[in-house]
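Below is one structure, written out as structure tokens; comments come after it.
Taken from a larger complex, these chains appear in their original positions, while the remainder are omitted.
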Amino acid sequence: MKYGARNTITAKVVSVKKGEVMAQVNFQVDKPCTMASVLTTESVEDLALAPGDEVILVIKAVNVIPVKE
Amino acid sequence: MKYGARNTITAKVVSVKKGEVMAQVNFQVDKPCTMASVLTTESVEDLALAPGDEVILVIKAVNVIPVKE
Amino acid sequence: MKYGARNTITAKVVSVKKGEVMAQVNFQVDKPCTMASVLTTESVEDLALAPGDEVILVIKAVNVIPVKE
């Protein structure tokens, strides 16, 4: 199983809240992991990103797809 | 500083690869963290997601926004 | 009418389910069509994608925009 996405993180379901149409699921990620971001080169230069820098990775919950293998 | 996004993960830059227009940045996430997904209630039921279940969270790199505070 | 998006698929509405804020609409696509994906070159190499390969295209419903012309 190979995904055309750079981030595939093992997680455990903590809670499920179901609405009529949409639902929110919370997860716990226990192990250290790697992540990747694709952005404009212009943005990378604006942030002057370099190895060792600490950042916050902001991800909207709608962009997180849980998969059960 | 408060973001209208459920996922804000502390990470360290590992590598930067710049193309003409787009760039890819890789990160290391060292500490356990929580994550959230929003999906259709129909999908939650299809996957029968329940507390304790193990899943893979798939996230395209274009949906990861690094922020330097 | 020209869209800055590679995928424009003709479809017919099958059902509509309205919640307070969000709604889900299901469609039928009857005719064969072409689709495109943009991903990292790294992912393409991981999947070793080559002409003739069969894949599953996974798309979250929030990323599908219906337009009435």
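Going by the order they are written in, the chains are A, B and C; count residues from 1 in each one.
As a working rule, contacts are C-beta pairs under 8 Å (C-beta built on N, C-alpha and C of every residue); 3 or more make two chains touch, one makes a residue touch a chain.
Just so it is clear, the model here is predicted, and its values are computed rather than measured.
In this structure file the full complex is assembled from 6 copies of one chain, 3 of which are shown.
Here is the rule we use: only the chains that are shown with their structure count from here on.
Chain B has its Cα centroid 1 Å from the Cα centroid of chain A. Computed centre separation for the pair chain B/chain C is 21 angstrom, with centres defined by C-alpha atoms. Contacts with at least two other chains are made by residues 24, 39-40, 42, 58, 60 of chain C. In the complex of the two chains, the chain B residues touching chain A come out as 3, 5-16, 18-41, 43-44, 47, 49-69. Residue ranges on chain C touching chain A, taken from their complex, read 17-20, 22-24, 37, 39-40, 42-44, 46-47, 49, 55, 58, 60, 62.
In the complex of the two chains, the chain A residues touching chain C come out as 2-6, 19-22, 36, 38, 62-63, 65.
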